[in-house]
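The next block holds one structure in the form of structure tokens; read it before the comments.
With one protein chain removed, the remaining protein chains of the complex are shown where they sit.
Each chain carries a letter (A and B) given by its place in the written order, and its residues are counted from 1.
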Amino acid sequence: MSGVNLSGIVKSYGAMQVVHGIDLTVAEKEFVVLVGPSGCGKSTTLRMIAGLEEITAGDLTIHDRRVNRIAPKDRDVAMVFQNYALYPHLNVADNMAFGLRIRKMPKNEIKTTIDDVAEILGLTEYLDRRPADLSGGQRQRVAMGRAIVRHPKVFLFDEPLSNLDAKLRTQMRAEIKRLHKRLGVTSVYVTHDQVEAMTLADRIVVMNNGAIEQIGTPMELFNNPSNTFVAGFLGSPPMNQMKGTLTDSGALVGDVEIKINGATGPHAGRNVIVGIRPEHVTLTAEEGTSPLPINLDLVEPLGSEALLHARHGEDNLVFKANTENDIDSLSGVNKVHIPAHLVKIFDADTGKALVLGD
Amino acid sequence: MMKWNLYSRGDKFFAIVVSVLIGLFTVATLYPFIYIAAVSFSSGFAAQAGKVVLTPIDATIEAYGYILKDPQFWISYRNTFIYTIGGTIMSLMFIIPCAYALSRPQLKGRRFFNLFIAFTMWFNAGLIPFFLNMRDLGLLDSMFGIILGFAINAFNIILLRNFFESIPQSFEEAARMDGANDFQVLWKVFIPLSKPAIATITLFLIVARWNGFFWAMVLLQSESKIPLQVFLRHTISNLSDDDEFAIVQTAAGFSAETVTAAIIVCSIIPVLIVYPFIQKYFEKGILLGGVKE
């Protein structure tokens, strides 16, 4: 049984199509994160699952039941909203009980349910407070509590952490992860923050322009992006991309040849994008690396490491370097060394990853 | 706003002059009310001779005695309460659900309905067709006709619709996912969230009903149905050229002027009582309605 299944889901507003036929299966108890730039259709997709947007075409099933024409309340899903949507005129307990009362759950059951969930979320002592008297993190917890009390089949999260400051966001991220482990409910989570996606997801769905670019576990996507978009979206800073041409033994970037693992011969002469993650370069030559001369613009110390902003030809590049050594010595760097096995190659025209034979 | 101590001498002088002018305008606004109150408590002779300026002359409550003894005064006072309370409740029962519906993006034909309602602000058929229509509907000389026929105006709907539109959509969506239908969303979420806006509209409605005069005068014939404002008008116009009254009054301590003033005071008092509550809201309320993107 699948948790949520989308097949050929299309959303149009009049003549404008914004989601172009999405296929996605979320397994039961899986935590899937939809990530992409704003306007990529991720929120629309989530809202179609919730039933807040009508589906133009395609099939949506939840626990194998087609729900295209089922009202949101009957889909057995709960949603955590970006602005929490807590009712300011109700206290925490009444906010959480809102849906249960509408569903006419007996009073004593409501009470025990609310108390249990408040316990889990550490909200017990705040049950009488109004949302206005709570901190951002507490409001966030109430919003989750309101979803949890209903014991839905699926949790939907619409950028739930984007209204929190950076520190709290990290904390709540961990809390959501723990909660998911504990409750084991199928979850679909939308964010534009790739760090959230990497840390929370069992599988990540990268979306762009209303279509899915790639689906996979965080590490699959990080290590083997299927195109330049995914490569440029995940990772902080993202993967460096340089224009180049394949040769018999590697790739020519400007007038420098970078060694690549795999057989490049059959593709010799092909225009490609050469990708290398900022953290994958070394400052000293090692086994299997090739040097790339750079013009260093700027060194940004981050504490344990530093970012080197540099240029090679027309390409702007960023590299990460350890700061174990004297940070001043980094300002003298004029080349980096690129390990052949970590270089990614993409077709220059389509942006698709090229997988080279041995 | 800048601190007074940082003002230059010239600026201080300017501010003081302006404050004095504001004070004068305020006094000029207030004075007619004080004058009328003074007249109402003065003797008929003093009022007729134009002796009253600021305080009652030969203070007496004869004028109040005269009107409070008039059963018509109490009937019309009661009627005004009926029109005000009944009319306001009727209006809200139309306006609130309608404004909610118009604020929903999923309403098909929303543009049309908005235009359908707003059009009546720009073009109305005028007095005669409206009057003939009321007559054809059998609503002449009918209290229900007054309450129903003036229940809605487009401006109030648009004002409340704008407020409802400013409520984040996620409130409705959250309630919907929790299983609420539209009536529940409106009743349990939108109305509690819109208390200030609804209070503003309610108070505007109350004031409009309390002050309503022209159509009550035109449509109502029975004395048993007229509101206070119409009674007031009758009294003012009758007293001033009623010879019989002139003879009666010489014996008593009142005159047409003091009786008129006393009725004015009696009908202003409820407005003065609600006024502090209104003031909290109308400054925001007035801005809510007008300009919309």
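The working rule: a contact is a pair of C-beta atoms (placed from the backbone, for glycine too) under 8 Å apart; a residue touches a chain by one contact, two chains touch by 3 or more.
Assume contacts and distances are computed from a predicted model.
Colleague: There's a gap in the complex where one chain should be. From "Carbohydrate ABC transporter membrane protein 1, CUT1 family", "ATP-dependent Clp protease proteolytic subunit", "Nitrogen fixation protein NifU" or "Polyvinylalcohol dehydrogenase", what does UniProt name that chain?
Modeller: "Carbohydrate ABC transporter membrane protein 1, CUT1 family"
Colleague: Name every shown chain in contact with the chain that has been left out of the document.
Modeller: A, B
Colleague: Looking at B:Y83, B:Y100, B:F171 or B:F254, which residue reaches the missing chain?
Modeller: B:Y100
Colleague: If the missing chain were put back, which residues of chain B would it touch?
Modeller: With respect to the unshown chain, the touching residues of chain B are 1-2, 4, 6-8, 10-11, 14-15, 18-19, 21-23, 25-26, 28-30, 32-33, 35-36, 39, 47-53, 93-95, 97-98, 100-102, 104, 106-108, 113, 116-118, 120-133, 136-137, 148-149, 151-152, 157-158, 181-183, 186, 207, 210-214, 218, 229-230, 232-233, 236, 240, 255, 257, 260-261, 263-264, 267-268, 271, 275, 278-279, 282-283, 286-287, 290-293.
Colleague: Where does chain A touch the missing chain, residue by residue?
Modeller: Residue positions of chain A that touch the missing chain: 7-8, 10, 17, 20-21, 54, 56-59, 68-69, 71, 209, 211, 226-227, 263, 266-267, 347, 350, 352-357.
Keep in mind that, in the parts below, only the chains that are shown with their structure count from here on.
Colleague: So in the complex, which bits of chain A are touching chain B?
Modeller: Residues of chain A touching chain B: 50-52, 71-73, 77-79, 81-83, 85, 87-90, 98-99, 102-103, 146, 150.
Colleague: Applying the document's contact rule, which stretches of chain B touch chain A when the two form their complex?
Modeller: Where chain B meets chain A, its residues are 168, 170-171, 173-180, 184, 188-189, 192-193.
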